[in-house]
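Here it is: the structure, laid out below.
Removed from the display is one protein chain of the complex; every other protein chain stays in position.
Each chain gets a letter, A and B, in the order it is written, and its residues are counted from 1.
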Amino acid sequence: MTARRKGVEVERRVQHKYIPATDAEREEMLRAIGVGSVEALFADIPEAVRLDRPLALPPALSDPELIAQLRALAQVNLDCDRATSFLGAGAYDHYVPSVVWHLAGRGEFLTAYTPYQAELMQGELQAGYEYQSMLCELTGMDVANASMYDGASATAEAAVMAKDLTKRPEVLVSTAVHPEYRQVTRTYVAPLGVQVTDVPYRNGVTDLNAVEAALSERTAAIIIQHPNFFGSLEDARALADLAHRAGALLICAIAEPLSLGILKPPGAWGADIVAGEGQPLGNNLNFGGPYLGMLATRMEFVRRIPGRLVGATVDTEGRRGFVLTLQTREQHIRREKASSNICTNEALLALAAAIYMATLGKQGLQRVAELNLRKAAYAKDAIGSIRGFEIAFDAPTFHEFVVRTPLEPDELNRRLLQHNILGGASLGRWYPELRDAWLLCVTEQRTREEIDRLVEVLEGIR
Amino acid sequence: MYPKELRYSTEHEWAKVEGKQVRVGITKFAAEKLTDVVFVDLPQKGVKVGYMQPFGVIESVKAVSDLYSPISGTVVDVNTKLVDAPEVVNTDPYGEGWMILVQPEDSKELDKLMTADQYATMVGESGS
Partner (left out) sequence: MTVPGQRDFPVIFEFSTPGRVGSSFPAPDVPELALDALVPVEHLREEPAALPEVSELDVVRHYTRLSHRNFSIDEGFYPLGSCTMKYNPKIHEDVARLPGFSRLHPYTPPEQAQGALQLLWDLERLLAEISGMDRVTFQPAAGAHGELTGLLMIRAYFESRGERQRTKVVVPDSAHGTNPATAAMAGYQVITVKSDARGNMDVDALRAAMDDTVAAIMLTNPNTLGLFEERITEVEEIVHGSGAQMYMDGANFNAILGVTRPGDQGFDVMHFNLHKTFTTPHGGGGPGAGAVGVKSHLVPFLPVPVVERDGDGFRLDTDRPKSIGKIRAFYGNFGNLVRAYAYLRSMGSEGMRQIAETAVLNANYMLARLRSAFDRPYDRLCKHEFVLSGMRQKRQYGVTTKDIAKRILDYGFHAPTIYFPLIVDEAIMIEPTETESKRTMDEFIEALLTITREAKENPDLVRTAPHTTPVKRLDEVRAARQPDLRWRPKA
């Protein structure tokens, strides 16, 4: 409609760049429909629920005004380009090669939908198949899905999977697993009558004796993280053996998949389900999201795996092609019997991860993992030598480690900010026994100069 | 037409008396509704099944359905051929497409099932 009478005033419709219908076209369409005004199209909405006023929203901004407004908000934030960051704890500052988003950001990928019409969407389906394949190589598992929401919810859905597979009511979770992953797992399984039991860590890794004592025939799975939240390497094979002897599954959460560039993959030491966070693979920090949940498992569990799966097949002329398959597990067919309700996933980020893994390739992934390991080792050594600072745990670490600090960690971080350094995550908010400790992360992004400068500043702090 | 020697459940399973045991599968009507069967999830031998209780799951490309046992008893045999060739359910639903063989607790339960004519009427009424 072209104008709306409101008392004596007539409001002229503003033509908007995203809404092409002109006044003339609107009239034409109304005629074709057989009604006199757009109002008639809303006649079935009861008066009682109609808005009798315009929405109270700020006036529309033009593009240049919009950019200025968003820039102003962005500039207030201390991002990892402006400060030297030693923050990790489940979100990692890694170098993202330029090709990744030049390719993943192409409109053909960005503005496409879920590939339900497979013949038209071979691009994203094939990319999904390749991503699944790469993830299997990385994790040593038989099958991987085309993405979950994030590492924490993937871990939670893995716990639900384990309950369905074993029909047992309890999962054991190491307290060395990321606190937010544990919290999300509890939230997900609470309505399903599953008990979540914490198993303590000791000296930075899951306490094997405590696990053994807690295992029973009620245990569906043990959930560990490797490297764990403290950056330490778990005695993973021993934990898998313990789980299996009790008839339970071993779920391995992975917050840092780059570690698999040099670490033995979970499939090789006995994990049954791998739930991971793919943000480090070509995706940016983005203040916590969107991130990329990964789920991989053994072939025998494939019909229980939630989320979309891309499969290879042939067309009527014998060509290889790709389709979404085993869809009867999913909500749009199975409805209340679905193993999960996931519909929209993180497909674009999986694409970016695949491009990242292809770009780095066999050699590159190993190299970047080595850089992370060695730079962190250098930093750990130097900081451990500063008087008043102590490396909290003996266990070997990948690129994160816990440091006991002479000052309260939040205070330490405030002082570091004066030197434009973002210090480690203070642990007291999650672990009261570690309220004097800090989780420091050193990735391949940190130069020796930056690490030396951190050490220098810490030495100067009394 | 539906085989006269079989009995039928309201959930489209058939039951065939073989001496003291009862063989179970799904009808052609059900198989056609599902279209191409891709997977059949059957119980282990020795599992107990209950009258009109789910004993397994059948999946096609476009649908998934519970399978209901038309008789209570113990599963004494399972058609493992369906693991590699689920499509047999479509091509030979009353023969090679059988699913489980049950040792019944109470054969009188069979009286609760429909005859071929009654089943035909039921599916005729519900349309295509």
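The criterion applied here is as follows: a contact is a pair of C-beta atoms (placed from the backbone, for glycine too) under 8 Å apart; a residue touches a chain by one contact, two chains touch by 3 or more.
Just so it is clear, the structure is predicted and the values come from calculations on it, not from any experiment.
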### Query
What are the shown chains in contact with the chain that isn't displayed?
A, B
#### Entry: Which of A:G311, A:P406 or A:G428 contacts the chain that the document leaves out
A:G311
### Message
In the whole complex, not just what's shown, which of A:S153, A:T166, A:T219 or A:T405 touches the removed chain?
### Response
A:S153
### Message
If I consider the whole complex, including the chain that's not displayed, which of A:Q132, A:N228 or A:T405 touches that chain?
### Response
A:Q132
## Note on the structure
Where subunit B meets the left-out chain, the residues are 36, 38-39, 59, 61-62, 86-87
